[in-house]
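Of the protein chains in this complex, one is absent; all others appear in place.
Going in written order, the chains are labelled A, B, C and D, and every chain counts its residues from 1.
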Amino acid sequence: MVELIWLVPALPLLGFFLLLLIGHKVGEPGSGWIATIAAGGSFLATLAVFVGLLGRDGHAGDRSYEFILFEWLPAGSLKVEAGFLVDPLSITMALFVTGVGSLIHLYSIGYMHGDPKFSKFFLYLNLFLFSMLMLVFGNNLVVTFLGWEGVGACSYFLISFWHQRESAARAGKKAFVTNRVGDWGFMIATFAIWSALGTVTYTEISNSPAMSAATGTAVSLLLFVAAAGKSAQLPLYVWLPDAMEGPTPVSAMVHAATMVTSGVYLLVRMNSVLTDDALLVIAVVGAATALFAALCAVAQHDIKKVLAYSTVSQLGYMFLAIGSGAYVAAIFHVITHAFFKALLFLGSGSVIHGMHDEQDMRKMGALRAVMPITAGTFIVGWLAIAGVPPFAGFWSKDEILLAAWEQKNIGPLLWFVGLVTALLTAYYMSRQVILVFFGKQNWEEDVHPHESSWTMTTPLCLLAGAAVVGGAINLPLVKDWLVLEHFLEPIFHHPHHFSSGTATKIALAVISVVAGLIGISIAILSWLTRRIPTDRLEPEFLENAMYVDATYARVVGGTGTSAFQKTADFDSSVVDGSVNGLGRLIMKFGQLIQPTQSGYMRNYAIGIAVGALAIIALLAWGLLL
Amino acid sequence: MEITTGWYLVLGAMLFVIGGTGLLIRRNPLVMLMCVELMLNGVNLSFVAMAQQLDDIGGQTVVFFVLVVAAAEVVVGLGLVVAILRRQPGATADDLSALKG
Amino acid sequence: MGSLQLVGFVGPSVNWWALLPQIILLGAALAVLLVSALAPQRASTVFTTVTTLCAALTSFVVALGLWSDVKADGPSSSIASAFGVDGFSIFFTVLILIGLATTALLSHGYLDREEMDPPEFHALLLCSAAGAIVMASANDLIVMFLGLEALSIGIYVMIAMHHRRSEARESAIKYFVLGAFSSAFLLYGIALTYGATGSTNLVHIRSYLDAVVFQDQHLLMAAMALLLVGLSFKVAAAPFHFWAPDVYQGAPSPVTGWMASIAKAAGFAALLRIFFAAFASHDVDWAPIVGALAVITLVIGSVMAILQTDIKRMLAFSSVSHAGYVLVAVHSASATGTSAALFYLFTYTLMVLGSFAIVGAMGPDDEHPLSRYTGLGRSRPVIAIGFTVLLLAQAGIPTTSGFIAKFQVIAAAVESESYFIAGVSMVTAVIGAFMYLRIVMAMYVVDEGEEGPRPIWHWTTSVVVLAAVGFTIIVGLVPQFLIEFARDAVPVLVRG
Amino acid sequence: MVDTVVFILAAAICLTGALGVILARNPVHSALMLVMTLFGIAVQFVALEAHFLAAVQVIVYAGAIVVLFLFVIMLLGVDRAQNLELSVLPVQKWAALVFAAGSLAILALLVMVVKEPVTGAEAIGGSATGDENVRLLARSLFSDYVYAFELTSLLLVIAVIGAVVLARKPKNVVGVAPEPGNEA
Partner (left out) sequence: MMQLLTAQSVASFPVLNALIIVPVVGALVVVLLPNSRPELMRPVGAIFAAIAGAFSLYVMAEFSVQDPGFQLQSIQSWIPSLGINWHVGVDGISLWLVVLTGLITPIVLIAVDPHHDPKPYTAWLLLLQAGSFGAFLALDLFLFFVMFEIVLVPMYMLIGGWGYDDRRYAATKFFLYTMAGSALMLVAIISVATLSSGGQDITFNVIELAQRQALSTNTARLCFLAFVLAFVIKVPVVPVHTWLPDAHTQAPTAGSVVLAAVMLKLGTYGLLRFGLYLFPEASVWAAPTLATLGVIGVIYGAIVATMQKDLKRLVAYSSVAHMGFIVLGIFAFTTQSLEGGVLQMINHGLSTGALFLMVGMLYERRKTRAISELSGIQSAAPIFAGFFTVAMLSSIGVPGLNGFVGEFLVLIGSYETRRWWTVIAATGVILAALYLLWAYQRVFHGEPTADDEKTADLSLKEGLVLTPFLVGIVFLGVYPKPLLERIEPAVNNLISHLEDHSDYVQPDPGAPVVVERDHGSKDDH
């Protein structure tokens, strides 16, 4: 069954081509269904592969299957194949990618109802899914990079889907270009690995001897640059909040569940080359991102912006996990986050849909009555992200905080940052839930919110279920229940083991739960019961995301643009000018000697007479010498 | 003081230079032609002096041809001058400078 | 007593065959004159043109016969070694005859249009051609001088024959005065050469210089310098070129073509014969000077050319820079260089004749502004493409003879390790190309709907242009025959 | 001694005449000064034992060419004095000065440096001296230089045609009417 792997990306690709050829003829909702079936089929194929993989012996290293399609870039000693690597990591990723992806496809049929470019949307979605699967399944860095850039391009298409809005067009471009900074790191890292190890294939990389420390750290950091670009870490996170210009299913799928986690995937995939120095940097940046984004999320008014900053923050968590060496925890959080964040985004989409494209939370409130399913599922998502046991988010977040605590150098500090983030997360999510679904009705009279269609609510329900029980895949209660950890174990070079005693673990877990509850309490006190005045809780400084983006814009738009313009001016005035100047110089020289051609024959005779004199003098001079 | 060939050559050269200088400084086309004659005569003198020195009659023969050339040049030159001055009376060499640049 | 001695006098042997081309030309000249003088009404243009063409053709056939003789028996000289019969002289004879026929054809429509006298013109043209042949064949400096004068004086008169234009007279008197001036220098050079070597005969000079090591070279140096001045003037090398643009502009177009091609070629023939053949042993002395002249000529020719607005002046300066290229070849003082120079002159002659054919046909011969050519590519595509080929050939673009010619010149310069000069000549080629491109641009770059000029086109001009363009392209593609011709035509000095 | 005196006198005549040619205001005077130079040169020819050439010099040059000059001067009526202010052209004066000074400098240099100006090459055309100057000349003319001699005929033919063509009053040009080109 593992051999069916080719079917997994092939189905979305097929869907893409079908839609490309006949999409505009099929129209709505047929093209949506084509895409959804392709995605669903892909999910089923993944399941089949998964089952096949499970059938193999996990400990004998059999759970790694390479499927080579053809030689892609054979150049001398460089052999890059278009091949898939099926192993626990990739199949895990693929399962939730196709699973969540399929649900979002389904959801989009409802959400995109009536859009003039309905079929094109699904075309992009399928292409995205294909790229994401290439990213996940690629058996070497270059194929992963293909997917990596592919998802980037699709993300660009999807963010700027409503390109008539200038903000959407700009956001798409911003996402792509920022991602490209990360891609630069990816490419250099690939080069360095090839240069050092002579291969770009994952299995060979992990079997290779270690690179020198400097190279290893450089490669690790370059990979992290790549991951930071894709996964919106400091300082490259700026594109993600803007990416909310895209349709909400896109935000759910691309910018919450799947694409943004590919940075995590990459680092986990490359765990064998990551050095301790680099991991420390990753942990610090991850923690900083988590805290920073959580702070920003506190003061957002746009329902999707809150979720966007939340995503950045959660991604920071994942990197904190990686930096702490807890790769399983990172993947675990990737999965649970995919569930609850997709759920939250789709829920917010449902709200926006129901509110007729209103995104400002201040104009909502008390929607639980009119949108019961949306509200219910949203609340599940909220509890999951807030780290309330036994929802999925609790388990994964707990594991990350534990890993941070155990970090060798600055563990407690990282843990504390994580804890504060957890508190903030609980707070701002609670604030959002209250503002949207509770409290008093703040929307205009002429707005008539309504519950969404079944294509939208079905995914919500399924995801809500996953958000509730998702934690089950890696329950730390009993050793045998750590399904995910055992499953993933073969891919790790240095398997991570928690060293803390059970008491410490429980203490840390309790503290984090308490922190979460404090956050929720503050939110209830301030936003629901209004015991705490709310006017100080949304500082402008945080609402504007600490002006980081504005500073970027000023540097890029101001200094950068003017520097570019100066270069362009330099090109036309100096570089081209010197060419034209040379021409003019020759002309000038001509004009200088032109008076010799005066028309007076006696003048001309000078030429003869003095020329003769000069020649004689030259020859005589030569003789005298 | 013995008069060697060198003296004749110097005289010839001086005539040549005077003729050349004259052509440079005079505007009257007729005088310019005369200056050319001066130059040719300087050359002739050199020829003959060298023929004497070399004890070779060839140098003297050449002077004949120079004479013919000079005559032919003068004829055509004067013809040109006549043709020009008939249409532009009083024109000097400097007045004939429409073509330039 | 004297009579006794005269009885014993035996004149030098004469190779009449070798003289026949000149004799035919002179005979034709006299025939044209006599018929026109004696005939009841003025001889028609057709008659004069046909006579000239026949003379050229007959001479051509004779020259070809001579060529096979020389190939078979080797070079010789005639009339007391005064007249060389070698590949070189026949090469130039052929070239001059081609130029003669071409100029005759070009003048055919032109003379009537511009109201000039055909018989006198053709007689002078024939005499001038004979002078050119003499110049190219002369093995004696004084003979060469006489040939040069015959060539030049004929040209002075032909220029001034264009009665209607004061510019024609101006250019005639300019050419005349400066020509006489430079002739004096040349003659002085001959005198000093005579003094230094004891003869005016090149064969003798060569053997004398080969045999004798001078203690005191001053006289010879001065002689070479003055000879160089006189001949540089004829070939319009800077700084002796000033006359060329003015004279070319003022002269009737066929005469300009004649001057730019044949007068220049004959000048170079003399230059090569004297310096390459006779002064071969002193090439270390003269070659640098020629090189310097070449550089100055190339630079001035190309730089001044791009400033011009009158086509004839453009082509005049371009002809100056072409003289520079030939000088580069001469500078290398080698057989390769000489054959490169010969090849260059041959191809250049055809190019420049074709170009002036078009210029002459484009309209009244007063001024030739560039604007006259605007849109020619649309109104007369065939002429325009022909002109383009000729111009690009002059710019040295490949698949034209001009490129092969430049290639050989550069090869000669490289062979003599004159890399600087080779570089300069290529750079100035680029500068010069700007000027050719301006003309091409004028012909082709027109705004939509704009109509080009429709000049009256005499069929003789078409023949000339077609022949010139065809030759230019054929030589550009398969130059081997001409290269061999030029290689066989390196001058050889032989006694008797 | 006599040689020296003759040379110096003749040279003085030559140079005076030459300077006269280029400095006389009136072209007629120039022509007459030219005669003086030509005469001086004829004297030098005699001194150099080129008797025949001396005669020809006087007859052809002084007798024919200069007369031709005078003839034209009279014909055209250009025998007016000319402003001798050296130049209306800016650099001309200096260039002429450079030429004259430079040439003379080189000449002086050569006089100082050169011991024997003429080579000891053997006579090609036969001895130049002796009392049979004319005979020798004739022999030379009709042997070594016969080709050149014949060529002079070509030259003279051209000169004749030229003179005829140039002097002829063109059909369509009336008198001294201004040229179309000059009006512009």
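Here is the rule we go by: contacts are C-beta pairs under 8 Å (C-beta built on N, C-alpha and C of every residue); 3 or more make two chains touch, one makes a residue touch a chain.
Just so it is clear, the model here is predicted, and its values are computed rather than measured.
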Absent chain's touching partners (shown only) are A, C
Going by the contact rule already stated, which one of A:R56, A:K173, A:H301 or A:H486 would touch the omitted chain in the full complex? A:K173
Where chain C meets the left-out chain, the residues are 377-378, 381, 392, 397-399, 403-404, 406-408, 410-411, 414-415, 419, 422-423, 426-427, 429-430, 433-434, 437-438, 440-441, 444-445, 448, 477-480, 483-484, 487
Residues of chain A in contact with the chain that isn't shown? 70-78, 82, 120, 142, 145-146, 148-150, 152-153, 156, 160, 163-164, 166, 168-170, 172-173, 176-177, 180-181, 183-184, 187-188, 190-192, 194-199, 208-209, 212, 215, 561, 564-565, 567-568, 571-572, 575-576, 579, 583
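Just so we're on the same page, only the chains that are shown with their structure count from here on.
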When the C-alpha atoms of chain A and chain C are each averaged to a single point, how far apart are the two points in Å? 78
In whole angstrom, how far does the Cα centroid of chain B sit from the Cα centroid of chain C? 26
Going by residue number, chain A touches two or more other chains at 594, 597-603, 605-606, 609-610, 616, 620
If you look at chain D, which of its residues touch at least two other chains? 89, 92, 95-96, 99, 103, 106, 110, 114, 117-119, 121, 123-125, 139, 144-145, 148, 152, 155, 158-159, 162, 165-166, 173, 179, 181-182
How about chain B: which of its residues touch chain A in the complex? 20, 23-25, 27, 93-94, 96-101
Using the touch definition from the top, list the residues of chain C that touch chain B in their complex. 142, 145-146, 149, 153, 156-157, 160, 166-167, 169-174, 176-177, 180-181, 183-184, 187-188, 190-192, 194-195, 198-200, 245-247, 249-250, 307-308, 310, 313
Any idea which chain A residues touch chain C in the complex? 583, 586-587, 589-591, 593-594, 596-597, 599, 601, 603-605, 607-612, 615-616, 618-620, 622-623
